[in-house]
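With one protein chain removed, the remaining protein chains of the complex are shown where they sit.
For reference, chains read A, B and C in written order, and residue numbers begin at 1 within each chain.
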Amino acid sequence: MPHAMQQRKVLRTICPDAKGLIAKITNICYKHQLNIIQNNEFVDHRTGRFFMRTELEGIFNDETLLADLDGALPPGSERELNSAGRQRVVILVTKEAHCLGDLLMKSAFGGLDMEIAAVIGNHETLRNLVERFELPFVLISHENLSRPEHDQAMMAAIDKYAPDYVVLAKYMRVLTPEFVQHYPNQIINIHHSFLPAFIGARPYHQAYERGVKIIGATAHFVNDNLDEGPIIMQDVIHVDHSYTAEEMMRAGRDVEKNVLSRALYRVLAQRVFVYGNRTVIF
Amino acid sequence: MPHAMQQRKVLRTICPDAKGLIAKITNICYKHQLNIIQNNEFVDHRTGRFFMRTELEGIFNDETLLADLDGALPPGSERELNSAGRQRVVILVTKEAHCLGDLLMKSAFGGLDMEIAAVIGNHETLRNLVERFELPFVLISHENLSRPEHDQAMMAAIDKYAPDYVVLAKYMRVLTPEFVQHYPNQIINIHHSFLPAFIGARPYHQAYERGVKIIGATAHFVNDNLDEGPIIMQDVIHVDHSYTAEEMMRAGRDVEKNVLSRALYRVLAQRVFVYGNRTVIF
Amino acid sequence: MPHAMQQRKVLRTICPDAKGLIAKITNICYKHQLNIIQNNEFVDHRTGRFFMRTELEGIFNDETLLADLDGALPPGSERELNSAGRQRVVILVTKEAHCLGDLLMKSAFGGLDMEIAAVIGNHETLRNLVERFELPFVLISHENLSRPEHDQAMMAAIDKYAPDYVVLAKYMRVLTPEFVQHYPNQIINIHHSFLPAFIGARPYHQAYERGVKIIGATAHFVNDNLDEGPIIMQDVIHVDHSYTAEEMMRAGRDVEKNVLSRALYRVLAQRVFVYGNRTVIF
Partner (left out) sequence: MPHAMQQRKVLRTICPDAKGLIAKITNICYKHQLNIIQNNEFVDHRTGRFFMRTELEGIFNDETLLADLDGALPPGSERELNSAGRQRVVILVTKEAHCLGDLLMKSAFGGLDMEIAAVIGNHETLRNLVERFELPFVLISHENLSRPEHDQAMMAAIDKYAPDYVVLAKYMRVLTPEFVQHYPNQIINIHHSFLPAFIGARPYHQAYERGVKIIGATAHFVNDNLDEGPIIMQDVIHVDHSYTAEEMMRAGRDVEKNVLSRALYRVLAQRVFVYGNRTVIF
């Protein structure tokens, strides 16, 4: 059998907790002669759910492996087996360049294992930056369109690229439920505040008004609207009385792009599990 | 003239911004032959207010110094001149020991330049700890008292010690407006969340439910109710999916005590200015 | 069978990596009808070592469990099975109170699951503080003793209390190799710098001289001398030009005590594995 058939895949399991689960799953992998490169598991004792991420190397027979697992796992289990490695991403933008720029740089020079299939904007502003990186930029203007019409046009444009994930890199539009439901646990947003503080518009101005001493950013999956959904990553920086709202905004941009990129790094590595309004991150 | 008359004082000025303010104030200090050990100023260009903290050393004639300043400063100015050094503090507690313990240790062994005049609790729980440090513990139980009656009894007990500041070290009672107004800009509270997120009861449980990846604490002056008022200091720690609400609480205790103690350090050094709902901290 | 025989224990395994290890170990636990409360493993692919911590609940037959494991694990494996829960600690001190105070508070009021068997000092300074917490303080003065003689006396005093761990809470003495070897992977020290920067005496003064913008602290196991050994935990705070060496020292004390306490928390929970000059922490 040629060596080329050696592959690396990630098996992800969520199921009701029970005695012997790790033994059962790892036994099946062992019988399939798959080597476990890395294994992580977590039991949420409050809800009785078991989470396991198993990074495997070997020669895979997906069908029999999954069938064996289905025979062993308790009812109500979910499992998925995906190839490890490079994921496809479509990025949505409006006018701000900093998050997009960081993603373009990391995609081109290393740091994020993704292929940017396209950048789609509702303004022309960032076309030039995207095209400098020799990537397609698609304009879907929201002018003269109702919100549902615009979201339909966006979905059509996105789906052409069949992405694994849709990244909102400062895409400043409220999404329709139809849009959100079309990409379940696939939309990642960066919000420019330390959620749940300062939900809504102009969070830096809200933060300034409240006189906070720390500002932050939050990367999260989008389930319902822009400021809710399971949190993936958060970070903060200290500010003081000398910061105006504009200076908070400037300083905050670095936090935003760092948090988005760190969140995406883990999502792309299939390390993030969503359940309810929470994430488990290995 | 005996050397003993050399003193160190802090002059604090808040006034409408105007050309030449620093020159005027420092000229007056210079004429009084006072040495400026440290000087900080800040102009809030949005509201047009000027803040200056001047740490002075020399032989003071308070009356003429303040009269000279009043002659030079624009209308609507506030200035105060206080001795630098050890301040008097009364600490209010309920049942939790961690913030109190840190203040007791730092008062006894260095780290906070304050005299703890007394600790007053609405439960007996912490009497033993306080008495180990040879400090008075006063019980003012809230049982069988209305909230206003209890707060009156607290005020009476506090005022016996004539403190410069009242520190709420996990004092878990809602305060009456009368109590708060009795100690303007003198009450410092530690709130166990990163305000303004998770205002109200059980913030760690709220944080757990929301699935945040960072928890924090906020030290602030109390103006109205326990969770509002000008923020002095905030800090955070990272948590992950493996933290239960109880483990967040345990980990958060260290943040709470650190933030309270760092805020108090600056307040005691007369480095914190309050204006409106904000603080300027030098 | 009475319910009282239900116990919680921690199984820790270090062995050469091999296919099927997780399956083998968890199978054995499953056959013993032990429930896995929490499981963590890590493979160091560089050295080919496998680490696993398994928190188990059930009715234990230690002898057969360990025999089964020994039959299944590859040659060169180490495994240990300990009761989860409260560990016994002896604390060594010199004159500084801040780390000791934090440990006393957390032992008395919660936060560290340990029994402080005794505090042993080479100065009388901290006797009073220890006795306030109703714990034994033992003075082993180093005066008129050679270093080996003093360390022998220390060891004799420590061993009376048969501790699981010896915590150096700012114990400012260089230890003899005999002392260190007597407590392998059992001595935890807090060093007042961000190791490996500023090894040796007066690290805050070294940091001040170098003009650093960050200072830190390091908790580590002691293998050889005070400033080496596997690092458990590190943290830092930002400083600026206005900090003198003394102010760095004051600000650093909080970092020191936090880092020591966080390191100890994980050590006490049997979450820290040592191998070579490194730690694996689950």
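Just so we're on the same page, a contact is a pair of C-beta atoms (placed from the backbone, for glycine too) under 8 Å apart; a residue touches a chain by one contact, two chains touch by 3 or more.
This one's a predicted model, so the numbers in the text were calculated from it and none came from an experiment.
Undergrad: Quick one: say which of C:L69, C:V138, C:I231 or C:M248 touches the chain that got left out.
TA: C:I231
Undergrad: For the chain that got dropped from the picture, name the residues of subunit A it touches.
TA: 97-98, 101-102, 105, 108-111, 129, 132-133, 250, 253-254, 258, 261-262
Undergrad: Extract the touching residues of subunit C with respect to the undisplayed chain.
TA: 42, 44-46, 194-198, 209-214, 216, 230-236, 240-242, 244, 277-281
Undergrad: On subunit B, where is the contact patch with the chain that was removed from view?
TA: Touching the missing chain: residues 19-20, 22-23, 26-27, 29-30, 33, 35-43, 45.
Here is the rule we use: only the chains that are shown with their structure count from here on.
Undergrad: Tell me whether subunit A and subunit B, two copies of the same sequence, contact each other through the same residue numbers or different ones, using over half shared as the line for same.
TA: Same, since over half the interface numbering is common to both chains.
Undergrad: What whole-number Å value describes the gap between the mean CA coordinates of subunit A and subunit C?
TA: Taking the average C-alpha coordinate of subunit A and of subunit C, the gap between them is 37 Å.
Undergrad: Report the inter-chain centroid distance for subunit A and subunit B in whole angstrom, where each centroid is the mean of the CA atoms.
TA: 42
Undergrad: For subunit B, jot down the residues that touch at least 2 other chains.
TA: Not one residue in subunit B touches at least two other chains.
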